[in-house]
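Worksheet: the structure to be examined is printed underneath.
Of the protein chains in this complex, one is absent; all others appear in place.
On to subunit A.
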Amino acid sequence: MSEEQTKKKLRGNETTKNQITTTNETFSDLPLDTMLKLYYQHIFPVKEMYDWLSIDDFLTKRNYFSRREFAFDTLKFRRHLSYSSPKDLQNQLIQNHPFKIHVGPLYNTIPRDKHLVSVFTPVERELVFDIDLTDYDPVRTCCEGAKICTKCWTLMTVAIKVLDFILRRSFGFQHLLWVYSGRRGVHCWVCDTRARRLSEKSRAALASFINIEVTKSGWVDLRHPMNPVIKKVYNEILVDYFEDLVVDQDFFGDQDQNKRSFLNKFSNNVLVLIRNSELRDRIQQRWTSQNEEKSRWHILKEELEYEQQNSKKKSNFYNRNDNYTKILQVIIFTTIYPRLDIGVSKKLNHLLKSPFSVHTGTENKKICIPINPKECDDFDPTEPKCVPTLIGVVNDLNNSKKNQNLNYNSTNLKKYVDMFVNDFLKPLRLQLEKEHKERILSRKKNIMDIENF
């Protein structure tokens, strides 16, 4: 379909239709398939995706792009798909108009030709993480399941901050792509060369390092002495965010209408963590007293800190087992530390939803856009205008001026494609160029060494 034809189709009969408004309602009656086709033809940033997934094909002849696995969710689910060029990918997207696209690993050969080889195995893959708000259901009090709101989205913000911190500072990775997964979570793609080449064992080790297990009791298993990385995350990120979240999520059930408070949901409530029965009773009393103006969290902290000070003066045998800071730590880690699905990160052949894919599961059909980790405090997908939707961008296309090219630049998606290119793709490419130059230099050096030998 040529651009002109598309425009005509969108606008319908010019004489009968008035100036079309920018409301979404106008095009919600276009069938999903048609919208997806339009999306893949004009809006989905196929060239930019190619630039990313082809890694250093622009420098070497390693055929990274053709060896990359894609999977399409259409009426059937098909994996081990591969393409030779961005045009090829785009044509197949239009033809099949999948409602979900997955990106898999790089294989040793072209996935489409896997039956022609004796060994078909993944060789490289970005390090990926998948965080989902439903994993926080044991602690969320405002929503549960697929439902999300501004209050619980903050938990995702914390997760992004923590993971970003650890991946960059501890593991030295620099090229992280954070993507909104379309409804209630985020994905992280670590695209450094070192990350792509990690073995499954290394990935499992890394994921286990970041992960903090939640035991059957519902409380996390914190190892002491605490690893300095985790400690830093606690002091620099978790402590502050907890102060906001403890109010938003009402973990301690200060508002007694909130029967779903974390405190109430747990069969072993918080006070079980405190073994000193005198202290426990004192806190319980203050919590139920009518005269207290302070919040329960505030009271808890106060009492524990007081006890901590006192225990330094008194003989230690009574309170030896109770380390009061540890109790606070357990509470904070259990409620707001990122909850990972480490299975996703361990395997090389795991398929993950593609950035700029459409989440067709919801009514709004949000697009999986990149998130800037430095500005993630301002990102709130529950805000109606925050995330571009399929209907919205198709609409934008329609409203674009006659002489403009039909592509993502005339839509709401432009800002996000630009972010993808400027904040992520360009630095990654620079790095790949640098690595390429270093390889050439070291090869030259090796040759010279041999010649001089």
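Descriptive notes on the structure:
Just so we're on the same page, a contact is a pair of C-beta atoms (placed from the backbone, for glycine too) under 8 Å apart; a residue touches a chain by one contact, two chains touch by 3 or more; residues count from 1.
Definition applied: contacts and distances are computed from a predicted model.
One chain of this complex is left out of the view, and of "Very-long-chain (3R)-3-hydroxyacyl-CoA dehydratase", "Protoheme IX farnesyltransferase, mitochondrial", "DNA primase large subunit" or "Ciliary neurotrophic factor", the protein name its UniProt record gives is "DNA primase large subunit". Touch with the chain omitted from the figure is made, among A:V214, A:V229 or A:V247, by A:V229. When the whole complex is considered, the residue among A:S54, A:T109 or A:S202 that touches the unshown chain is A:S202. Mapped onto subunit A, contacts with the missing chain fall at residues 169-173, 194, 198-199, 201-202, 204-206, 208-209, 223, 225-230, 232.
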